[in-house]
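Only a single protein chain was left out; the remaining protein chains are all shown in position.
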Amino acid sequence: MKKGPVKGTLLFLLMVLVPFFLSIYYVNILSEILILSVFAVSLNILVGQTGLVSLGHAAFFGAGAYATGLAALKFSTNIFITIGIGLIFALLLALIIGLLSTKAHGFYFLMLTLACSQIFYSIVYQWTNVTGGSNGLSGIAPVDVFGGLRLSNQVFVYYFILVVIAILLFILSRFLHSPLGAVFIGIKENEERMKSIGYNTALYKNISFLIAGTIGGLAGGLYVIFNGFISPNDVYWTASGSVLIMVLIGGVGTLWGPVIGAAFIVILETIISSYTENWMMIIGAAFILFVIFAPNGIVGIFNNLKSTLFKRQKLEHETLKMIQMKQETKMDG
Amino acid sequence: MSALLLQLMNGLSYGVLLFIITSGITIVFGILGVLNLAHGSLYVLGSYIGYSLIMEAGLPFWVALMAVPILIAIIGLVLEIVMLRPTYKLGHLSQVLLTFGLAYIFHDIFSMMWGKNILVVNPPEALNVSVEIAGNAIPAYRLALIVIGIVMAVLLWYTQEKTKWGAVIRAGLSDKEMVGGLGVNIHFVFTCVFFLGSLMAGLGGVLGSPILGVFPGMEFQILILSLVVLVVGGLGSVTGTFIASLLVGFVETFSRYFVPELSLIITFALMALVLVARPQGLTGRRVA
Partner (left out) sequence: MKNFKRNGSILILLVLLLSACSSGAINTSTSKEKTKGKTNDNSPIKIGALLPSTGVYASLGENLLNGMNLYFEEQNFEVAGKKIEIIHEDTEADPQVALRKLRKLTDQDQIDILTGPVSTAVAYAIRDEVDSKKLPFLDSHAGGNDLTRAKRSNYIYRSSFSSWQIGHSMGEWAYKNIGKKIYVTAADYAFGHEVAEAFKEAYTKAGGQIAGEVYPPLGNNDYSSYLGKMNQKGIDGIYAFYAGSDAVRFVQQYDQYGLKGKIPLIGSGWLTAEDTRPQQGTSPEGIKASIFWDYSLDTPENKAFVQAYEKKYNKRPSIESAEGYDAAMILAEAIKKLDGDVSDPNKLVETISSIEINSPRGPIKFDKETHNVIQNLYIVETGIVNGKTENKVIDTIPQVVDPGK
């Protein structure tokens, strides 16, 4: 049996058993980490695989969250319907923003995604009748999974999120090695060459954007189920910056990198902010250190350690989970 | 009619302030290729130091106006030597991220040194009056700002177009390697440009503080505005940045006057429009 799925299944088992020996406080932190992991993983499809550095990803999170929240408040308490509506909205938004943005490259793409996301933020903030404005949407009650099973307990919510992310990661790991995934990587490595081979890179960039945006919306929907609340704060550009930091610190282009990055940032923020008010400085310093010394993120550090410790062992199974990426993106030149 | 005139003056003074602030980030990005996300922080640092000099130490405004930009420029210099030069080989994206981490660090340093309240800097006594123009009372300081801004723009334009130094910078914008090949010490040019950019940030900090105040978190607001102007104006020319600053200044002022609920959206819509229709900005050249 290949080592990759083995490790994954063991990890899944471990996570299933966590609520048995950790208090609800830590289970909730884990739920948050998992939700933000979904968010970070979705951004990674854009940044890590297709090489499109976006600073507007919070818009999709927001679209999914607000749509799910409104659906839960007004139409239905079935979780699949509410999250489904969230996904549809995120998809539509990704379609619009994607069509506008993918024409641009590098710095301009970055700015355009920022601008689009800020426009969405402003609409959410101003449209008080629908979105609750600066006070946000609150009072979103627990939802049902099937008929009678209500997610009223935080532990049930944790399990639901765990199952979702397990399925997601499984699909994505297959996707990384599919022909479509390879096209994305090709575009990141050298878009001109892909074009000359005959690929319609604009189309593929749009598809990548759609996928990333929809999964980002999924994260938003899960967030609303977990917290029962969403506010414009979570759609502001600093939220986009935060998830970008997660992807970069964790290890851009890898499957587990964003997950580790999300865990790292949440733990850092939660623990450090209990001890000092100056946690921003610490995150900034950590970020700088990573950029200089560990450009491939935590996953990169892990890989380097492995290869120096087990120099002779062929790290074949690593290719199942990770594909090394160069740091260059469209911002050079 | 007089209301419109007032809005025109407001838009002009706001736009000119934007120009002074943004010119710094534009030249650094144009020449070094580094998007300095700590530029807002340098502006705020200028405001804070200006505050300490003017309000706490009681020094005259013009002293701060002379001293602070140079101070900030030196700090910028140190940053360039310590952080940016050793990391050129890492690529532009990494350097952008570095400046972002730096902004976070600066944020907490500001809170530690100057506290969390909003601070206000008083304009020089002579200018702390209102002038009557066509039935409107306009603060004299804003008029002075318009004059200073135009002077700075002319100075910068002259330097860029008419001096040898400007020629080197213009050439460096087009083709860095070639300039290096011609025997100009390109690293020295880079350092000077960063020095100049930080100087402008500091100058903006002192000039802007009587109007905008100083408070934690302000650096990110300034940063976003600078990015809007940067995008609209395009890279590499003083004229472009000037026109863009005025344009953004007017659009913001008038949209706030006529449709305040939509003013936020309109500014970013302008940015998006320019990016889609003319990505290199109004007068800039294409950056890959």
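Letters A and B name the chains as they come in the text, with residue numbers starting at 1 for each one.
Methods note: contacts are C-beta pairs under 8 Å (C-beta built on N, C-alpha and C of every residue); 3 or more make two chains touch, one makes a residue touch a chain.
Computed from a prediction, not measured in an experiment: that's the story for all the values here.
Asks: Using the document's definition of touch, tell me which of A:N78, A:Q154 or A:S173 contacts the absent chain.
Replies: A:Q154
Asks: Would you indicate which residue among B:S111, B:T159 or B:T239 is in contact with the undisplayed chain?
Replies: B:S111
Asks: Just name the one of B:L98, B:L199, B:L212 or B:M271 that touches the chain not displayed here.
Replies: Result: among the candidates, B:L212 touches the missing chain.
Asks: Tell me where the left-out chain touches chain A, residue by residue.
Replies: These residues of chain A touch the chain that is not shown: 1, 6, 9-10, 13-14, 17, 19-29, 32, 126, 128, 132-136, 138-139, 141, 153-155, 227-229, 231, 233-234, 269-270, 273-274, 277, 280.
Asks: Considering the entire assembly, which residues of chain B contact the chain that has been omitted?
Replies: Residues of chain B in touch with the missing chain: 3, 6-7, 10, 14, 111, 115-120, 122, 130, 136-139, 211-213, 215-217, 221, 253-254, 256-257, 260-261, 263-264.
The definition used in the following text is that only the chains that are shown with their structure count from here on.
Asks: List the centre-to-centre spacing of chain A and chain B in whole Å, with centres computed as mean CA coordinates.
Replies: Roughly 33 Å separates the two chain centres.
Asks: Write out the stretch or stretches of chain A touching chain B in their complex.
Replies: 53, 100, 103-108, 111-112, 114-116, 118-119, 122-123, 125-126, 237-238, 241, 248, 277-281, 283-288, 291-292, 295, 327-333
Asks: Going by the contact rule at the top, pick out the chain B residues touching chain A in the complex.
Replies: Counting only chain B, the residues touching chain A are 35, 83, 87, 90-94, 96-98, 100-105, 107-109, 111-112, 220, 224, 227-228, 231, 261-262, 264-265, 268-269, 271-272, 275-276, 279, 287-288.
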